[in-house]
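Note that this complex is displayed minus one protein chain, with the remaining chains in position.
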Amino acid sequence: MISKEEISEILKGYDKKNITIATICSHSSLQIFHGARREGFKTLGICIGQPPRFYDAFPLAKPDKFICVESYKALLDYADDLVADSAIVIPHGSLVEYLGIERFESLAVPTFGNRRVLAWESDREMEREWMLKAGVNVPMRFEKADDIDRPVIVKYHGAKGGRGFFIAKTKEELQSKMSSQEKYTIQEFILGTRYYIHFFYSPIKPDGYRLSKGSLEMLGIDRRVESNADEIFRIGSMKELADAGIYPSFVVTGNLPLVLRESLLPRAFELGERVVETSLDLFGGMIGAFSLETIVTDELEFKVFEISARIVAGTNLYINGSPYSDFVEPGLSNGRRIAQEIKRANELDLLEEIVT
Amino acid sequence: MISKEEISEILKGYDKKNITIATICSHSSLQIFHGARREGFKTLGICIGQPPRFYDAFPLAKPDKFICVESYKALLDYADDLVADSAIVIPHGSLVEYLGIERFESLAVPTFGNRRVLAWESDREMEREWMLKAGVNVPMRFEKADDIDRPVIVKYHGAKGGRGFFIAKTKEELQSKMSSQEKYTIQEFILGTRYYIHFFYSPIKPDGYRLSKGSLEMLGIDRRVESNADEIFRIGSMKELADAGIYPSFVVTGNLPLVLRESLLPRAFELGERVVETSLDLFGGMIGAFSLETIVTDELEFKVFEISARIVAGTNLYINGSPYSDFVEPGLSNGRRIAQEIKRANELDLLEEIVT
Partner (left out) sequence: MISKEEISEILKGYDKKNITIATICSHSSLQIFHGARREGFKTLGICIGQPPRFYDAFPLAKPDKFICVESYKALLDYADDLVADSAIVIPHGSLVEYLGIERFESLAVPTFGNRRVLAWESDREMEREWMLKAGVNVPMRFEKADDIDRPVIVKYHGAKGGRGFFIAKTKEELQSKMSSQEKYTIQEFILGTRYYIHFFYSPIKPDGYRLSKGSLEMLGIDRRVESNADEIFRIGSMKELADAGIYPSFVVTGNLPLVLRESLLPRAFELGERVVETSLDLFGGMIGAFSLETIVTDELEFKVFEISARIVAGTNLYINGSPYSDFVEPGLSNGRRIAQEIKRANELDLLEEIVT
């Protein structure tokens, strides 16, 4: 991983009055560019081949400039170009996925947030350790099919975006469905409804919902739309479908907006707080946007099944404010909040606190 | 119940230039405080113990002041403090639930809306009488399990927030599921899709959609997110689940936004109108925000299954306006509409028309 000192050195050379916000042209890039522009930044899109044409249809979110690479793997060769533009890279899910962890960790360009979070987030064991240390409720895990006594969801470690997950109500159902030699995790299937909560942790903002260092915001909630699981009931029950050789899949294709019962907010903030505080202890903190992926049961309890340690695509719903961010500042998107954080840190000469 | 004369007397003592909007710190309080602040009111949050920290994360919705009580039951002892602040209390579902009907009815502080609605709304028999008198379609009711000839939903009278409801497709299914000695209601289960319509009745606004007295507005629509019923299909059908000892529950954990087919609006307004007009006859009118909880069938007919006689949590989606309230005034929330009503009544010296 690129060292703190190297990033420090690079930042010293930056033209602090002309910082450019850069990201890969996918995932939540429209929002990131839009927010950056509203805060007065220059913007730069990184893409493969030709610039995607869809930005032409969204003039308020089109980056000022593109860097076109042959493949994302080649991005490392363009670090100097990015640095020449005084660029700060905003990582999102696609950037990490396309680059791979190692390349991302070694990219010699300042990136928003703490790169050390990746190790903790991308490994299910370490992520679970983090959540357990934070004292949040997580779904039970079963070592082997033989142990299960309740509905479970099985996740193959190599599965991308939900393809390859499956659900089983009973031990027998599980055993009949398992066929792969791949590494997998058997997790309790929590009955409830899903809420993906968008938080923002600022280590440099001293007011608001205070943590031991900095403060915590909640900017929105979404529910992922999963294909084909979300509409498969239209054709039959899981069992009826299985009998016809049809199985549900959990590939995220979009997001829909929702709000949480207000009496659950104290607990939601507590979850965000615990996860951040623990991250400060474990690896120096998870900085900026993050999301807790939860299920709320009919006992009104949260179960946390995943942490996303950067901006999530569900925030794309809230380009012009959410029912939560409107209480912070009218029309505040996650992309704009990130730009504000960089702007403020820059003004206070604290960029090193929020980029790595 | 506190008398009209007592409230009148209290209002006489109020500093009309410094009215405070107060409510209990839950349910829809963020929106109520936010709306009140935008209309220039002081705001006061009533809470147990320490003020909830989550307001710190939402600076535009944080009340100016808190009154911290030992328990909601003790709130009656703080009536003088509220009166000293010239407070008008905005009741919401949690306030009524936490205080209990009797305490709420005797609270010696002016409250927004007509407290007499509580008797009609909290008793299923009286609520049904109200709806039938209004001539709105309600689900059929069956006296005993033996009579049913269609899908039904069974509601135990003590059930809170949907826990303890269950659905049966047939008589046999119903009989096998009933086990409790509690009082219950067997209601026709209407096949359709749910729309919770947010209305506002103003007895003092002479223009707009006119009623026999005042006028009616429609400010939004939501669908409740119910745990675990809304996502239980992912694991199996009701029958398959029952065979595995798993049952659906209907606890509200949040809300999602939607709009209604425009051709249904005339009928939706007619429902709102009938329910208000009937309330004027029955108990002097249901004032301010209310909601009709409906199902729209595939015959495009509304069935009304409940009236909520005050601000509902589904309005939390529309802090900065809904696809309906934006036609009334850009960015209008229910919380803000309530504050506007109090402001207008105060200016016209008509507060007694809208508080009890």
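By written order: A and B. Residues from 1 in each chain.
We adopt the following convention: contacts are C-beta pairs under 8 Å (C-beta built on N, C-alpha and C of every residue); 3 or more make two chains touch, one makes a residue touch a chain.
Keep in mind that what you see is a predicted model, and the values were worked out from it rather than measured.
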From the list B:82, B:174 or B:260, pick the residue that touches the absent chain.
B:260
Which listed residue, B:21, B:154, B:238 or B:252, touches the chain dropped from view?
B:238
The one residue from A:1, A:145 or A:251 touching the chain left out of view is A:251
Touching residues on chain B - with respect to the absent chain
151, 167, 169-170, 189, 191-195, 207-210, 215-218, 221, 223, 229, 233, 237-240, 248, 256-266, 268-269, 296-298, 300, 321, 323-324, 326-330
Hey, which chain A residues sit against the chain that's not shown?
26-30, 34, 52-54, 56-61, 94, 163, 225-228, 230-237, 239-241, 244, 246, 249, 251-257, 313, 316-320
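We adopt the following convention: only the chains that are shown with their structure count from here on.
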Rounded to the nearest Å, the gap separating the Cα centres of chain A and chain B is 35
